[in-house]
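All protein chains but one are shown in place.
Our next item is subunit A:
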Amino acid sequence: MTLVSVSSLTVRYSGATALDDVSLHLDRSEMVALIGANGAGKSTLVKVLSGLVAPASGQVTVNGRLAQVPEGREVFADLSVDDNLRLGGWRNGRRGRDTTAIYELLPALVPLRRRAAGTLSGGQQQMVAIGRALMGRPDVLVIDELSLGLAPLVVEALAGHLRDLHRDRGLTVLLIEQNARLALSLCSRAYVLEAGRIVLDGDAPVLARDERLTAAYLGGHYE
C-alpha cells in the first residue's frame, strides 16, 4: 500500500524554483532515502509533506499520519525530555499522551526523562526528537538529516535504533540525508535530489554501485 505519493511536484519561493517536477512514492513498511546536498530542495519537500509549504503545482497524497523529525532536531530546549515526548502526542488528545511505550522503544531516554532537553548531547536530542515524532503514532516517520552534526558512533547507534523499529514495528521511514553512505546502508531504496530535480533513483544496493552517485557523494570509495 502506498502511504506517500508525490507526483510532478513543483514548488517556487518568490520566483525561484526549489522543487521541479519531483515524483516519488513510499509504501508501507519501507525505508526510503532522499539523498541530496545542501540546497537541493530536501527540506522544501519535508515542508510540503508536513503541509507547512503549499506546492505551485503537482500532487501530494499522504495516506495516514506523518510525523517529522525536523532538521537540527528542534527539541523544546527548556522543557524536560518527558514534556517533549508528551507534546509529541499533542494531536492525539490527552489519552494519547502516555509516554510509557516510547521509553520501552527507546530505553536510553529513561534516565534522562527529567532533564531539560536543551542540556542533552546532540545524539540524545536526536533520540528525543525521534521519540517525540513517534508519540504522534505516525504511519510515516520523516527524518530530516539524521546524521547532521553528530559523531559517527552516535549516528551508528541511532541507525541501529531505526533498524530495530523498522524490523519490529514495520515502521515506515522517509530518511532525508546528506550522508549517502548512511542512507544507502539503512534504506532499501533511494532517490537522489539535485538542484530541485530527482536525478537518480533505485534500489540501494544498485545505487551504491552507480558511478554517478559514488562520484558525487561518496568520493568514489564506497565499498
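Criterion: a contact is a pair of C-beta atoms (placed from the backbone, for glycine too) under 8 Å apart; a residue touches a chain by one contact, two chains touch by 3 or more; residues count from 1.
Operating definition for what follows: contacts and distances are computed from a predicted model.
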Complex member absent from the view - protein name from UniProt, among "Phosphate-specific transport system accessory protein PhoU", "Branched-chain amino acid ABC transporter permease", "Nodulation protein E" or "Iminophenyl-pyruvate dimer synthase domain-containing protein": "Branched-chain amino acid ABC transporter permease"
Hidden-chain contact residue, picked from the options A:4, A:62 or A:75: A:75
Sole contact to the chain not displayed, among A:37, A:60 or A:87: A:87
For subunit A, residues in touch with the removed chain: 50, 52, 68, 70, 74-79, 83, 86-88, 90-91, 94, 97, 132, 136
